[in-house]
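Single-structure report; data block below.
Every protein chain but one is kept in place in this view of the complex.
Just so it is clear, A, B and C label the chains in written order, and each chain counts residues from 1 on its own.
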Amino acid sequence: MMDWIREFLGMLWKTVSDQPDPKAAFLPLIPEEWRSETSVLLSIAPLMMIFPALFALTTVVERKGLGRIQNRLGPNRVGPAGFLQFAADGLKTLTKEDIVPRAADQLVHFLAPLALVVPVFLTFSVLPFGRHLVPLDLESGLLFFFAIGAATELSVFMAGWASRNKYSLLGALRAVAQMVSYEIPLILSALTVVMATGTLSLPQIVDAQAAGNGEWLARWHVFTPWGFFGFALFLVAACAEANRAPFDLPEGESEIIAGYYLEYSGFKFALFFLGEYLGLFAACGLGITLFLGGWHAPLPILERWIPSYAWFFAKLAALIGLFIWVRGTLPRVRMDQLMNLAWKFMLPLALVNLLAVALWHFLPNPLARWAASSILLAGAYVGLGRALMPPSRIGKRVYRYAPQDSR
Amino acid sequence: MNGLTIILSLLVIASALGAVALRNLVHCALCLMGVFLGLAAIYLCLDAQFVGLVQILVYVGAVGILLVFAILLTRGGGAELSPFFSPSWAIGAGAAALLALIMVAAILKTDSLPAPDAGGAELPTLAQIGKRLMQEDVIVLEAMGLLLTAAAVGAIVLAMPEPPPKKEEEA
Amino acid sequence: MTSLQGFLVLSALLFCVGLGAVLTRRNVILALIGVELMLNAANLNFIAFARLGPHPNAMEGWMFVVFSIAVAAAEAAVGLALVIAIYRRLRTAHLDQMDSLKG
Partner (left out) sequence: MLGTGIIKGMVETARNFVGSYTDKERLTTVEYPEERIPAKENARQFPFLVFDGEDPQAGLRCVACQICEKECPPQCILIVKDTTKKPDYMGKMQFQPKVFDIDISVCMSCQICVEVCPFEAIKMDTEFELSRGDRFGGLLVNKTGLAKSNAHYRRIHPAEAAEVDSRLAAEKAKAEAKAKAAAAAAAPAPATADVSKK
């Protein structure tokens, strides 16, 4: 028994101190036939604990941040400075009555939240969180991420359709249309990284962004013109995929009440909420892995003292903060604006970005490739922007009855 | 076939039966997704990682969504009230069952099926598949791209709302 | 029953279920679902033979499935667009009511 405790603590210490293969010493203590299951559980358990905890924290931080943006204080009653608000909210949702509408399709209504949360948790399994912390090192990890991510659309549709409520159905169809549209720029912007690194395996993509020998700056993809553009496109598309403001039309509380999860209450509603936030975290994690160097520090020197996973979570926190900031700033877009942005602006830009990364790959001279891909991308951005939004269209507002220039 | 694949196979057959026999079209589509996901899992069990993931991405993420949109656009969301099997359904079902019987019997009777490779030959890696797609099969790939573009354009043209008939000159 | 035979039986059953849908259901979309099932049965055959055949390192089987999935996607897109166009014109999605070709 003492052996077990000692090796278990040793495993935790190895994980925290960023040492290779933390499970190596603990697993031999387990009987042969349970070894692989134990290994899987040991990999999954931290994910199942850390990310829901992060979700709980994010809900509070988001509400406080939004409050500050609107010159309010935000929640500050439960616990120190309001940081236990999530516990109050969680208890509330857990103890609420679970209402299923009589007309609803009972089975599909029940399965929909599960069909959202399970794939979202699965997407975490391929993300490299630290130097030695990859739950599942798949050869085609990126493909796995997108394939499993595509399955969440199904759950949204199930929820909206099974509720037998016109608002739910409208919300679900909006959500599905939005997710299908924004999946294309999302995948195309991720494809640039695949073109540059030549692999679909996420740990290998992270390795490709490590600083070379003697270099003082890491080779994050975001430091290249195509990487910067790809990252911007990726963030916008991920925001839309996660149904967050300004792309939160599927929820649209002022028009279609709450969209596809209108008819859910209690724990099932909490599951939807959880799934939505976890989807955002997963998308942020993928963005970090693809463009922000994964768990690498910006300056290789810093990696010596600060463990790798700390960098990953610091970047994750920064991206979540950015999303909260954007949510506090931008108003919700209209449906036609949403579709125009995806199909007329982001899709062509993503295609041009593929061309830019090809140029980057084939031009030998660093200066030439910087110049070529920057000019190409900037030209495409300005040109598309001009074409879609002629600057002269919006003039000064003219009032019919009020006298001119009177305030 | 080990236990996992047998369970998956039973699941696939059950959802396939559901997909063709249920009254509600949306239930049929959801069962079809079950078939797709089960098949993807079977592909993964057969070490076909790339194909299995593409199966989920394309079938569940795209074809399935298209299906449910089409069902809702043709007002198939509720239960079908009119008879949902064609008048000659018994003949069709009989023919299908007969064919199934013949095929299964034939498969089980055949003893000249190729033996699996015992030497543990290397399975193709993802990089090999990619190279193959981009080098030897590049013409097929381009043709596929052309086909998909044509299909996308064709689908849009077909499903575009017809322009309202031009109004006669108002007298 | 060997492993390969097992997968072949599964594929045959899947194919016949799809065939049954095409033969018995009156709704166009159900017929399309049947076609998808048949295509998937064929894909399963390719994969099973490629993996459990004598040459698992040959790539033809895998390639064929990739292309077949792409064709299936194109087929579904065009097929469903046709269904919607016909529904718009005839206000029906039932096969036996689409009889304007009879003359």
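Going forward, contacts are C-beta pairs under 8 Å (C-beta built on N, C-alpha and C of every residue); 3 or more make two chains touch, one makes a residue touch a chain.
Keep in mind the model is a prediction, meaning the values are calculated, not measured.
> Could you list, sorted by label, every displayed chain in contact with the chain left out?
Missing chain, whole complex, touching shown chains: A.
> Determine which one of A:L29, A:L217 or A:L330 touches the chain that has been left out.
A:L330
> Could you please point out the chain A residues that touch the chain left off the display?
Interface with the chain not displayed, on the chain A side: 65, 68-73, 325-326, 328-330, 381-382, 384-386, 388-389.
Just so we're on the same page, only the chains that are shown with their structure count from here on.
> Please compute the C-alpha centroid of chain A, do the same for chain B, then give the distance between them in whole Å.
29
> Find the geometric centre of each of chain A and chain C from their Cα atoms only, then give the gap between the two centres in Å, rounded to an integer.
A distance of 34 Å separates the two centres.
> Scan chain A for residues touching two or more other chains and write them down.
Not one residue of chain A touches more than one other chain, so the list is empty.
> In chain C, what residues contact two or more other chains?
Residue numbers touching two or more other chains: none in chain C.
> Which residues of chain A touch chain B once you look at their complex with the stated criterion?
105, 108, 138-140, 143-144, 146-148, 150-151, 153-154, 157-158, 161, 169, 173, 176, 180, 183, 198-200
> State the interface residues of chain C toward chain B in the complex, per the touch definition above.
Residues 1-10, 12-30, 32-34, 36-37, 40, 43-44, 47-57, 59, 62-63, 65-67, 69-78, 80-85, 87-88, 93-96.
> Which stretch or stretches of chain B touch chain A in the complex?
Its residues touching chain A are 26-27, 30, 33, 37, 49-50, 53-54, 56-57, 60-62, 64-65, 68-69, 72, 77, 125-127.
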